[in-house]
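With one protein chain withheld, the remaining protein chains of the complex are depicted in position.
Per-chain numbering from 1; labels A, B and C assigned in written order.
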Amino acid sequence: MSTTTPTVSEPATPSPRPSRTEGPLGSRLLRAVLTQRIVLLAILIVVVLVTFMVMDAGDYLTAPYDPDYLAAALINAVPLAMLGLAELLVILSGRGGIDLSVGAIVSLAGMVFGFMYGEWGWPLWIAIIATTAFGALCGALNGFLVSYIGFPALIATLATFYAFKSLAIVINSQRPISTPPIQDLFSISRSVELPVIGRELPNIPLGIFTLLLPTVIVVWLVLARTTYGRRLFAIGTNDVAARWAGLPVRDTRFKAYLYAGAISGLVAVVTVAQFASARPDAGVSGSGMALPAITIAVLGGVAITGGIGRVSGVVLATLLIVWLNAGILLAFVGNEGSQYQLLALGVVLVFAALLNGLTNRRFTGAR
Amino acid sequence: SKKNEDAAGGGATSAASSAASSAATSGGGSSSEKVKVAFVPKLQGVPYFEAMNTGGQEAAAALGNVEWLYQGPTQADAAAQADIVRSFIQQQVDTLIVAPNDPDSMAPLLQQAKDAGIHVATSDTDAPTSVREVFVNQASAQGIGEGLTDALLDAMGGSGKYAIVSCGQTAENLNSWIEVQKAYTAEQYPDAEIVDIVYAGEDQARATQQATDLMNAHPDLTGLVGECTSSAPGVAQAVRDAGRIGQVFTVGLGTPQSMKPYLADGSSSASILWDVENLGYLTAWAGAQLAQDQSFEATNDVSDTLDAVEYDDATKTLLLGPALAITAENVDQFSY
Amino acid sequence: MSVHTDERPDPGLPAGEPPAARPTPRRRVLPSPVSGQELVLLGVIVVLWIVLAFATPAFFTAGSIQPLLVATAPIALVGIGMTIVIITGGIDVSVGAAIMVCAVLTAKLLVDAGLSLLPAVLVSMAVGAVLGLVNGVLIAYGRVHAIIITFGTANLFQWLGLQIFASKTVNGIPQTFDVFGRGVAGRTFGVPHAFLITVVIAALAWWYLRHTAGGRHFYAIGGDANAARLAGIRVQRRVLLAYVITGVLVGLGACFTIAQGTSTLDQSVGSGKELAVIAAVVIGGTSIMGGRGSVLGTLLGALLVQTVSSGVTQLGWNSNLSDLFVGVFIIIAVGADLLRERARRAR
Partner (left out) sequence: MTPEDPSPADDPAPDAPGVVRLAMTGITKRFGAVRAIREADLTVHAGEVHALVGENGAGKSTMIKIISGAVAADTGRIEFEGAEVSIGSTTDAMALGIATVYQEPQLFPELTVAENIFIGRELRTGGRVDWSGQNSRVVELLQLLGLPERYATVPVGTLSIAEQQQVSIAKALAGDARVLILDEPSAILTDAEIEVLFTVVRRLTASGVSVIYISHRLDELFRIAQRVTVMRDGRTIGTHPIEELTVRSIAELMVGGILSAARGERTVPDGDPVLVLDGLTRTGRFHDVDVQVRRGEIVALYGLVGSGVSEIAACIYGMDQATAGSVRLDGRAIAPRTPQQAQRLGIALLPANRKVEGMFSFQSIAFNVSSGHLTLLSRFGLWMDRARERSVARDLITRLAVKTPSERQAIGAMSGGNAQKVVLARQLVERPQVLVLAEPTQGVDVGAKEEIHRIITELAEQGSAVLVVTSDLPEALRIADRLQVVRGGTTTVEFGPDATQVDVLAAAAGAVDEEGHAA
């Protein structure tokens, strides 16, 4: 930097910050609801909570929809939100960024964690770090294929999804690992009382504090406050321009996948703890973890084309889905309950997307 | 829980007296006079668990004082199952019975349920490390594994190569049956050999395809086992498609109605199962017993058809009875 | 998108050269009927088949190839629709759930109403068309990215399918669909009808995409939807059509799935098929960014995936490894395409 000198000084008078929208408060609010996903999600959450609480008061539910239950349901939010954040990172990186392999990484890294902590007796924190690193390694493979070789992300991660999934199953001849140390791990996903104010509040699953909250804060800081965050948004918005601006495009994109892998590694630990066993199909059974994570990211307002997306959107989307699903289970008896969860998720996704899609056009005049 | 203490005053083992005891409890609406027994299957919508549901409902009707709750996930997935278990804990049911997708992961949840004052039990699949008070077992792993092996080798003439098309790679009870089959085959049928074990997931078409591949890979293969309710018809279909009925024999754990066409044309020699509705009945009955703090006798008179159900106090297991071979002759006795 | 703005096909030839006043020469023009990717795939498949034929003598028998083709058919068939969708720059992750809806409805009608072959197929295709229409309308007129909408409708369709199943399996499905590939009645010259039909539809789609204005418009939309609109292409209708075509093929594919399955249909039908279909399409060289692709590649892609997973079982390897090989072959097939493209750019 020796050859260049900054030419810019602080401006003499800071210009007053102009308001971004005109009009009275009411119409401004309406506009925010219609065009901003975060506001829409917040309102939907309130609607869901109020609806179920009213139903509860009217005795339409099979059990109280109370803060304790909502807090207990949060245990599902941990892996879902964390993987949603992993998807946020890769989708932000643009060029069709997506990671179908996160669930398979959860499976594989979980088995690796099972070996290290459950079989070989490594200290917990070393095993956690090693698992995260292993996840990062898997992510690095994705990143290498996408960023350095030029594979479309969907294809590269589809391929590694198949590969990791298969490896996770053969690594321990399709047996789960559930030795006593692993079984005892469940304690880290139990619910705890918050200190000081905890008496007034329901107990919250520990994983929220030990893993989810730190991840949320770190990802938020990285995106909003660091130079890496800037680079990521830049390459996601226009990677040709990013190259001309002298940004390390490949390196930045590579790291997005690597970080997503690392988060998946952490989720592997969460999942092993939550299920008290390292299961070879932990992240791919049923519809797997990747598709719900992408769904959460998309519902949270992440633009699939890259460059647009916020951590708060992902978190709110997770809360919405988790609390909605928890309520539905109390509102319907029998098999209908789980079936209506599908309906609700579908309706919320389509509705939120359409609303934003249509109104964005309305307000920006694009055709 | 409060409700259980109230119910604890009840008397003998019979249904009539437990009804009397719950009638004696003080309570609000009519529903709270009944004990709530909840059952969470591995997966909803499959005939096996829906038949258990039918049996459970019959039991509830017969016992009179039981409210039978049944809710299953749409995917055979431990996480989805955990949500439902949690919602039943929230509902403060009296007994919670689970057929866990993943026994290890169910253990801590059952602990939570117990801490909330709920009686816990397992049925169909056990969670041996958990705090469950009883496991309602359909048949012993030994019984199923040996039943399958005997039925297949009976058809194969006591010798030859066979392969197994299993389902979920991680399904604990399927894997335990396979272990029994391996050991029992080696011991009892020295001229027989298991050449391959493949996993088709819950996908019938995949099971069919894999069975076909196996027959191609091993032209001298004479037997196939479909280890679960989706691969049992799958392997039979493969034999039918290959036109090798009578050359390659199949057995499996198929539900009666789904196996009927294959039993009829001989592409399946037998289906090893048990009376699933009775299993549901027994499950509901056991749940009611627990809810009322009744203990199990060494042999229990549950209903007309289940008049001598054995209880093993050491393993805390109720055993429905021996495995049942379903064949072309008796298949029509089952409606599911 | 090229960084270099003046990349000429032939820098040696100055642009302003006076044009020769002779008639248009007839020459083989650029979009050759078969792309390099398709040749690579063909090569890989041929090599695999030869290797497998040597490794397991039974591989190269009718009894082995026929089921392979039957299993390939529904994936390839739905893949034809998916190819068109992806060419327009979209994607449809709801096809698995849509297969479920079509299959259960058709199976129920076969069992309960005793429908015969043609009406059953038509009903299934009509149902598929309706589901495709739902996707198409939401995507074309809602102007939301296809992946978001189809994630949503995948859940909706799945709910719908489960409602129709009503917590029961469909038992005792008659053999109406055996004509698609079961036994002698299901084959012509030894080729299973499901595969034959798929090939014929693929050929029609190939011709349509290559030689008709409507077909070319799919490519234009995938290249630049706004430019396509300005060129007077009715973009929304075209996009809608792409999803409806996919829906119709899903309907037919559901019939193939029933034909391929047992006499019982359970609610796992179709699950995970969306990834298998997308895998076939992208292995076949269709660009996920839109604007480029071919159904021929998709057909070969589906065949490759099926060959790999069948091959692993037939070789007697751990069947859990088949997914690993599928992953590796995706990397190899698409990687080859990338490298060729890169070499072409470098020249």
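The rule we apply is simple: a contact is a pair of C-beta atoms (placed from the backbone, for glycine too) under 8 Å apart; a residue touches a chain by one contact, two chains touch by 3 or more.
Just so you know, these numbers come straight off a predicted model, no measurement behind them.
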Chains still shown that are in contact with the chain withheld from the display: A, C
Selected from A:209, A:244 or A:351 as touching the chain missing from the view: A:244
Touch criterion as defined above, residue of C:205, C:233, C:277 or C:333 at the omitted chain: C:233
Sites on chain C contacted by the missing partner chain, in the whole complex: 1-9, 11, 13, 15-20, 23-24, 26-27, 29-31, 211-213, 216-217, 219-220, 222-224, 226-234, 291-292
Interface with the unshown chain - residue positions in chain A: 1, 3-11, 14-15, 17-18, 20, 22, 225-231, 233-234, 237-238, 240-248, 307-308, 363-365, 367
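To be clear about the criterion, only the chains that are shown with their structure count from here on.
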Touch-based graph of the chains, sorted into line, ring, star, complete or other: complete
Chain centre separation in whole Å, for chain C relative to chain B (CA means): 39
Chain A and chain B: spacing of chain centres that average the CA atoms, whole Å: 36
Centre-of-Cα separation between chain C and chain A, whole angstrom: 31
Junction residues of chain A, two or more chains touched: 169, 174, 287, 335, 339, 342
Per-residue multi-chain contacts in chain B, two or more chains: 44-45, 74, 169, 199
Of all residues in chain B, those that touch chain A in their complex: 44-45, 69-80, 82-84, 86-87, 89-92, 101-102, 104-105, 107-108, 129, 168-170, 172, 175, 199
In the complex, chain C residues that touch chain B: 56, 58-59, 61, 63-64, 67, 71, 158, 162, 165, 167-169, 171-172, 182-183, 257, 260-269, 271-272, 310, 313-316, 319-320
Partner chain B, residues of chain A touching it in the complex: 62-64, 68-69, 72-73, 76, 169, 174-176, 178, 182-183, 186, 190, 274-277, 279-282, 285-287, 325-326, 329-330, 333-335, 337-339, 341-342
